[in-house]
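With one protein chain removed, the remaining protein chains of the complex are shown where they sit.
Just so it is clear, A and B label the chains in written order, and each chain counts residues from 1 on its own.
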Amino acid sequence: MANMNMIQALNSAMDIMLKKDPSVVLMGEDIGYFGGVFRATEGLQRKYGEHRVLDTPIAEGGIVATAIGMSVNGLRPVAEIQFADYIYPGFDQICSELARIRYRSAGEFFAPVTIRTPCGGGIRGGQTHSQSPEGIFTHVSGLKVVMPSNPHDAKGLLITCIEDDDPVVFFEPKRLYNGPFDGDPTKPAVPWSAHPKGEVDEGYYKVPLGKADIVRLGRDVTVITYGTMVFVAAAAAAAMNLDAEIIDLRSLVPLDVDTICSSVRKTGRCVVAHEATRFSGFGAEILSIIQEECFWELEAPIQRVTGWDTPYPHAFEWEYFPGQARVAMALKTVMESA
Amino acid sequence: MKQYVFKMPDLGEGTVDAEIVAWHTKPGDAVTEDQLIVEVMTDKAAVEVPAPVSGRVVSITGAPGDKVAVGSPLIVFEVGEGEGAAASPAKPAAPAMAAAPAMAAAPAMSAAPAMSAASATSAAPAMSAASAASAPAVRQGRVMASPANRRRAREAGIDLSLVAGSGPGGRILRADLGAAHAAAADAGAALRSAQTVPARAEHAAETSEIKVIGLRRLIAERMSEAKRNIPHFAYVEEVDVTELESLRQHLNRSPPDKGASLSYLPLVVMAVTRVLESFPQCNVLYDAARGVLVRHRAVHVGIATQTPDGLKVPVVRNAQTLGLWETAAEIRRLAERARTNKASRDELVGSTITVTSLGKLGGIASTPIINAPEVAIIGLNKAVERPVVHHGAVAVRRIMNLSSSFDHRFVDGYDAAAMIQALKELLEHPAMIFIPKVASS
Partner (left out) sequence: MLMNKRSRLHLPSPPARPGEAPDFSYVELSPAGAVARPDVNARARDIGSLSLTLVRVLDNAGEAVGPWHPHLEPSELQIGLRHMLLTRLFDDRMQRNQRAGKISFYIRSLGEEAVSVAQCMALRPGDMLFPSYRNQGLQIARGIALVDLMCQLLSNTRDMCKGRQLPVMYHSKAGNIFSISGNLATQFPQAVGWAMAAAIKGEDHLAASWIGEGSSAEADFHHALLFASVYQAPVILNVVNNQWAISTFQGYAGGEQRSFAARGPGYGIAGIRVDGNDFLAVYAVTQWAAERARTGAGPTLIELVTYRAAAHSTSDDPARYRAKNDQEHWPLGDPIQRLKQHLIRLGEWSEARHQALAAELEALVASSWKEAAAFGTMNEGPRLDADLMFEDVFKEMPEHLQKQRALMRTERG
């Protein structure tokens, strides 16, 4: 075991997979010689050569498309899109192509591409370095969508995704790269070295897709969340002295419906929290599922905590970010209803 | 020979209709597959349409300038057996309920006549509901409670409309349920019986609503359309079926298939088919859109059939080619398929005349409604033994009435009566049914 931050854990996953499987290639803007703007691929080109870790032109559509072509020809590309905000030029290739090649060719062609991309705010990135577009991709049939919240899960999930024969969009909440974050920007940053999930196995291991992690067991209320919001939500519930059950989804598609529903059946109350915008956001899907599956167990209307339905404003980052106060309001509402 | 109905294809991506520009064929023409038959114009393109099969054109739809909806019949071909079997849309996989546009081909599921099944749906609202005595104040409007509390109330047998809510806006909280439960236990038999023993009186007030959809709606529409548009000429005549009955019983002693006994229906269908040779004006479909009466040489007899879903009219095709037992078997087969909802669309369309019989419920007389666009319907009433004057003496004879309706726009009363008299003649001397008519010179 070693202490790693999320960057190091991701680097370790790619290192292991490059070594283990000669069909794995990395590609992306600045990822080779430079090692990536967040350093996630640092040292890997030097170690595995220019044929395995490819720098690419600044062309997201081209990255995804060539990754598809490579994957169709037997490689297993891990493509980095430098920021999730820059994924849209590749959107057609992802939605119309990557997600459907298996389907439209009746399974004869498939594209085991993993697209890694940093997402989320809290780093003063403004509207072009802060988005959480995961809900857009969960809406596309044929894509798996993953978002870890800690180094241990990040490494195990990335290895699973690279080995998966279906395409995966792998979102990395960049506010959590270097340490857990409880939503209070005024407090000193906490490094992963102080957190149990910063303890990472140095070898090969997998974390399954479609299996949520129950971060904290509780009886009063279920809080369903993922990514940056995991620690924010836990902190807010603790501050209210609630015995909350905190569920970190980790993988949005496929989704662990069983874990969500058994928790809600137990508590009868639920808050769903994500950083992304609300309207047609992924939270709406979770609410629908709970309503369909657990309606008669509900003591109160389910509450959503999300980013606002606006672009991520640079100057009002903390007003936009769904911090502890917004979570607390939702918890209060859901606990008062009976 | 069989018919191949070529429907207007979707010539663009998602076009809904096409305008006829020019016909290059007409009814009676022989065409070969791929021969240019019609030019049409969609909103996207002018298109030359080739014949999908080789055959003879029976009918075409639409004059130049007319718009024809995609999916509606454009041309009917008569093709040789096996033609177009593999590639043709002769048997569209469309559901039987599809309402086909008015054309020479009869509509999808003709709802015919006579079978005005007496519906006894009125539920008598005899008594008003007895409300539970001594109940707490009943809430105005809807009950407010969380889904979980509604479930708890249901499981505990608590009527939430009787529970006072102490939450915001009168919402029923879990604690309120607990109180209600205790109160119910104390309140004694009166309340308990009101909650748990459903009184007959309550049910007496109930009505139930049955939506008029699907086949029933189709029947309703077609019935009212026929009744509204067609001036019905009704004609009832008495037929002495003593000899017919004697023949029937004789034949039933040695049926070709065990258990396949004859009813009057196949005999009447045979007789009607014979009679129509002399009354072609009754074997007609009226194409209102074109103002044309289409006379059919072939006799396709619709058999009004009661099914669990309602009235259906499966069709005995080319009845003129069938023998008695074949006719009987075909009627039996079609009725069974109609009843079990297995009849294909083809088996439910295309009749040129309809026969309706209520069997034992046949009554003395009825006024059947014409199965448009046909122009005649023959109804069978119940065959019963009656004292009648026979050869100058009162005798017990088996009598059956025929109640028929004709479209008075196209069939004059005289012709209608003459046809029924001819039918009576055949039925009273049933051997004549099987003796070919002497060709008139």
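Simple rule for what comes next: contacts are C-beta pairs under 8 Å (C-beta built on N, C-alpha and C of every residue); 3 or more make two chains touch, one makes a residue touch a chain.
All figures in this text were calculated on a predicted structure; none of them were measured in a lab.
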item	value
Partners of the unshown chain among those that are drawn	A, B
Sole residue of B:Met1, B:Ala22 or B:Ala46 that reaches the chain not shown, by the stated touch rule	B:Ala46
Option touching the unshown chain, where A:Gly126, A:Pro185 or A:Gly210 are the choices	A:Gly210
Chain not shown, touching residues in subunit A	25, 51-52, 56-57, 59, 61-62, 65-70, 72-75, 89, 92-93, 96-97, 101-110, 141-142, 144, 165-166, 210, 253-255, 257
Footprint left on subunit B by the chain that the document does not show	6-13, 34, 44-52, 86-93
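Note that only the chains that are shown with their structure count from here on.
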item	value
Residue ranges of subunit A touching subunit B (in the complex, touch as defined)	268, 295-300, 337-338
List of subunit B residues in touch with subunit A within their complex	146-151, 167, 171, 173-174
